[in-house]
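Okay, structure first, notes after.
Every protein chain except one is present and positioned as in the full complex.
Naming follows writing order (A and B), and every chain is counted from residue 1.
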Amino acid sequence: MRLGRILWFAVLAIALGASGAANWLAPAGYAKQYREATDARPSAEHWLGTDELGRDRFARVLYGTRISLLLAPAAALLSTLLAALIGGLAGYLGGVWSRIAMAVTDLFLSLPWLFLLITVRALMPLNVSPFVSVLVTFLLLGLLGWTVAARVLCASAASVRSSDFVRQAKAAGLSGQRLFWVHVVPNLKPVLYAQFWISIPVFILSEANLGILGLGVAEPMPSWGSLLKELESLVSVGAEPWKFVPLVLLVLVVTSFQILLSKQEEAAG
Amino acid sequence: MKHRNGNFITLAALRDAFAVAIVCAGIMTGLATAQGGQLRFCLHNEPKTFNPLQVDDDAAASIRYLTGGVLIRLNRQTQQLEPELAESWKVSEDGREISFRLRSGIAFSDGTPFTTEDVAYTVQQLMDPALHSPTGDSFRSANGKVETKVVSPSQISILFPAEVAGLDRLFDQVAILSQNSPKKEMAVLGPFMVADYKPGASVLLQRNPNYWKRDEQGRRLPYLDSILLNIQPNRDVEMLQFKRGELDLINTLDSEYFDKLASASPQLVHDAGPSLDSEQLWFNEVAKAPIPVYKRDWFRSANFRRAISEAINREDLSRIVYHGHAQPAMGPFSPANKFWFDAALKPPAYSPDKALQALAADGFRLENGTLKDRAGNAVEFSIITNAGNKARERMAVLIQDDLQKIGIHVNVVTLDFPSLIERMTQSFDYEAIILGLTNVDLDPNEEMNVWLSSAANHQWNPQQKTPETPWEAEIDRLMRAQASSGDANKRKAAFDRVQEIVVDQQPFIFLINKNALSAVSTRVHGAAPVILSPQTFWNAERLTVSGN
Partner (left out) sequence: MFWLKAQRENKMHSLHRKIAGHLLALLATVLFGGLLSATLVRLAPGFDADERVLDPHLNAASTHALEGARHRDDNILYFYFSYLIRAGHGDLGNSSALGQPVRALLRERLPLTVRLLGIGLGLSWLLASMLALSAAWLRLSIYDAMTTIVSGGLLCLPAAVLALLSVLWNLPGSIAIALIVFPHTYRYAHNLLVKIYSRPHILAARARGLSEVRILFRHVVPVVMPQMFALAGVSVSMAIGAAIPVEALCGLPGIGALAWQAALARDLPLLVNITILVTLVTLLANSSADVIGSMLRGQEA
């Protein structure tokens, strides 16, 4: 068990370390266009080949990891906290509060947010640095991505509220706030962990998809999402397995997050 | 009716008689000449209308081409006008009147006979100002009524209030409607007719049993039984379906897919050479645009625009983005437009050094790798383009890198199309745009609304009350002069001068002309892709498909 944990921890550490050391590992940078070697196969110079503009894919993966591994978990944390607060409180308080919170959640699930994002892009200046653009994007994702978890959390919290031990605690005169934090929130953990874990890859992909609205990372900056989008051109990717490296890496990192989290949960529970 | 039935019998007999001979000939030459079959390909957007007068998108234009009968057809291969429903025609000296002599014994797909009344009806409908038909607008050179005069049962003349340049060519786009048919615009005179439409999925065209045309052997055209048009905007899916044999042709192929396909089966792909389409970059020169004044001053300087043009490596754009299936653009017209292209134009030179020299003349200087203007503002601007167009996105990134070499920082922003159009035509809140121009016709009159400074499509600075620069005034004058002249050489001289001014001033920085790429399955016989739209199925009435 310990060995597995160390292994997954190592995956995360290597990913983080390599992206941190990108300046040394890929000195030419992510934007350098080797125009004579576009869409090249892996070679000694370009370990993962080059993209369609001749940019070194290895460098782009390293630099892309930096942005995505920093911002996606942050946005996931934000959305998880929002979900805990809205879903947890709604379920715990019950009655009218729960109704209102769930109606708002349902609206969030069904409104065409695309148009809000288009409006946000219009409010931002065109000459904005790529980092600000990606920051705004992840912030938006964090603010919009809490709904699914909130609904499940509300159901969990309602179960906890109606459970015997909370009734007993209430009868014993425990304060509402204390009850919420001590008895309700710990029982929401499985859902919160799931929300956090699912949000990371979902946000990474959403960031790339928002590229069509002019949000997300701006060229020439790479992100995991924009690297994964390469796969959408299936016809050209099929025979070139090295293009799947960003995907494999992302799966590994996301899995290691999940497994470390579940160990954490076990240790806590 | 009798007359037609008689015709039909003769034709059937003729067909039988020739069938044997043709089959033999086919076997001998190794060509399959099987009649019939279904041709299948993709439309890339939903056709917005089946009314040929209101066509405004590619899908609807394709359907109009396949179903509509026209008086005069521009042969896509020879680029010459040919008689269709009109046996002959004549344009008057003053260019205001055109008279047609119609073929007789022709009927619409539903059997309604075709008469001069139908032509008169079509023209009146077309020219109805309330219809806002793009086809009709091409004819509208001045206000006033269009008069149609039926001279005899087979002769009709149409009088316009003022001269219309290239009048006869415009009729290539006018599909004749029936005045009396209860099926309205679904009664057609072209080789095919719409048989079924599943919105979002497909359009099925069936051969028009009453189509009038025959081939050299007297066989009734078209050969095909039907055409199935799948509505599929995704090019990857189109490619997959083509590879699996579920489609017979891809009309406009991406260069990336062209190469992938060519490496596996070179017999399937066709590169017809440079097309009329161009891709260009332009700066916002609108006086009231909400951008900093110093930036507008850069954009309004011809020196600045020339420098940008010289700093862009067009060879690389063509080689990397289009895999060599594009040519660096020289000016407003592609060399493919043999008559109208100005042969005196030289290929654009790539020279960052000369670009820097040109910029120095305007007071720009390079400081620690950053270009600064006279007032010390760092030169930075954004280029917007429509999201989802990979070629444009890639060109923008290459240009971003090219301009970095002369110290200019470019931000590339992709926007969804409606947002882009709003910035471009209403709010003018942009700095530079990369977009393409599609040319369907060869004549410069097609581009009247692009080059006139008062026009809405004069994108860099549209709808000027009076020309804001002397060179735009000169272009206005030349464009009007060529439009009102019947003399082809005089027109050519005037338009050559327009091309030279545009290349000198660079209001549009033309980047490349794409090649016309297509893929045609070996099941399809008789295909001869050309550069003019519709590239691969311009001769659909003579195509055959075997074994599907």
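In the analysis below, a residue touches a chain if its C-beta (ideal position, glycine included) is under 8 Å from a C-beta of that chain, and two chains touch if they have at least 3 such contacts.
Predicted model only: the values in this text are computed from it and were never measured.
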{"item": "Listed residues A:Ala84, A:Leu126 or A:Leu250, member touching the removed chain", "value": "A:Leu250"}
{"item": "Residue, one of B:Arg140, B:Arg365 or B:His409, that touches the chain absent here", "value": "B:Arg140"}
{"item": "Residue in contact with the excluded chain [from B:Ala201, B:Ala361 or B:Ala378]", "value": "B:Ala201"}
{"item": "Hidden partner interface residues of chain B, rising order", "value": "46, 48-49, 56, 129, 132-135, 137-138, 140, 198-201, 230-234, 236-237, 240-241, 416-423, 425-427, 446-450, 455-457, 463"}
{"item": "For chain A, residues in touch with the removed chain", "value": "1, 4, 99, 102-103, 105-107, 109-116, 118-119, 122, 147-149, 151-152, 154-156, 158-159, 162-164, 189-191, 193-195, 197-198, 201-202, 204-205, 208-209, 228-229, 231-232, 234, 247, 250-251, 254-255, 258-259, 262, 265, 269"}
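What we mean here is this: only the chains that are shown with their structure count from here on.
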{"item": "Centre-to-centre distance between chain B and chain A (centres being mean Cα positions), rounded to whole Å", "value": "44"}
{"item": "Contacting residues of chain B [partner chain A, same complex]", "value": "236, 239-240, 243, 256-257, 260, 316, 320, 380-382, 384, 387-388, 393-394, 396-398, 400-401, 411-416, 419, 429-431"}
{"item": "Contact set on chain A toward chain B in their complex", "value": "31, 33, 35, 38, 52-54, 118, 121-122, 126-128, 130, 211-214, 218-220, 232-236"}
